[in-house]
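One chain of protein is taken out of this complex; the other chains stay put.
== subunit A ==
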Amino acid sequence: MKIQASDVAALARGCAVLGTGGGGDVRTGALAARRAIQEYGEVPLVRLADLPGDALVVPLSGIGAPTVSHEMIHGEDEPRRIAEEIERIFGRPPSAVMSSEIGGANGVAPVAWAAQLGLPLLDADGMGRAFPEVQMVSMYVAGLPADLVIMSDVAGNVVTIRPVDGLWSERLARAVCVAAGSHALMADYVLTADGARGAVIEGTVTRALAVGRATDGAADPLGALRGELGAYELITGKLADVERRTAGGFVRGTATVEGTGADRGRVLTLELQNENLVAMAGGRILAMVPDLITVVDTETAAAIQTESLRYGQRVTALAWPCDPLWRTPKGLETAGPRAFGYDLDYVPVEELAAHG
């Protein structure tokens, strides 16, 4: 299969849904993707099984401040310089690009990066959703060493970091990003196809496309989306309150949804931290991270980012199971409720729903 310009809108919609309220605005990435496909051609979507074992896969993501990324947009040469550096280090060019984070902006922009490099896009990513921190990736959970980071900026600089561990990786990458004007392209965990097996979440680009297409022209967009995701409907109602506070460099907050129609009388509270993390109603937890919780417009089923939640919106909160990798002990230690400061034992959303 090839990703065409006409697929980009559906992919962007799907990435926004998988963003669970975070991951950044998909619009600029979608514009870059459409433009790159028109300029360089359609992007083949490949599976891990299609690649030779020693083929190099480059996970790419944009990092930096959202305000900056809306103003100082990526240069077109940033991916090429990372690819050249990989060839210099490994002695062979990369064979495919991978999204580090399918949820949000970093899910759709890799289509542009792959097109610019003339490479296929791997049908996989490192999260299956969006997470706020660099180490919250499947490669880390799988135990791959965080020993190489390559960054490329708008000016043409390329910085290669050989960190001793994930903590240094994050610390040094952040310092480089700030020096580069608070916006850069980053390759993290350059993988071989063999090494990627079990360390990446497969099928997520196809899934984002299917999720985005499900609502396209549907008579009942919400029902179509829920069906495609296999999601539980936590509540349908009205956004009654959004409280935000800045803590530890992240925006935290609580959103309250008052039920309407069949849900009248119920109240859902949603804990936010860039992404939607914990959903509660009537003193009971209905879903928690790393399972996915997304708030959508009840009428159009379009995903609403946490920063766009506003009083009075008519919304439906959906939740569905995460990739099994996140339910392993290391996965929960990395991105379970306690990793976000909630003193909760993880219970899968389907078990919580069964007891409701």
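Going forward, a contact is a pair of C-beta atoms (placed from the backbone, for glycine too) under 8 Å apart; a residue touches a chain by one contact, two chains touch by 3 or more; residues count from 1.
The rule is simple: contacts and distances are computed from a predicted model.
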Hidden subunit of the complex - UniProt protein name among "Cytochrome P450 hydroxylase", "2-oxoisovalerate dehydrogenase subunit beta", "ABC transporter permease" or "Hydantoinase/oxoprolinase family protein": "Hydantoinase/oxoprolinase family protein"
Selected residue (touches chain absent from view) among A:18, A:139, A:177 or A:352: A:177
Chain not shown: contacting residue from A:42, A:77 or A:297: A:77
Residue touching the undisplayed chain, where the options are A:3, A:36 or A:292: A:36
Residues from subunit A at the interface with the omitted partner, ascending: 27-28, 31-32, 34-36, 64-65, 67-68, 70-78, 112, 116, 154-156, 174, 177-179, 181-182, 240-241, 246, 249, 308, 310-313
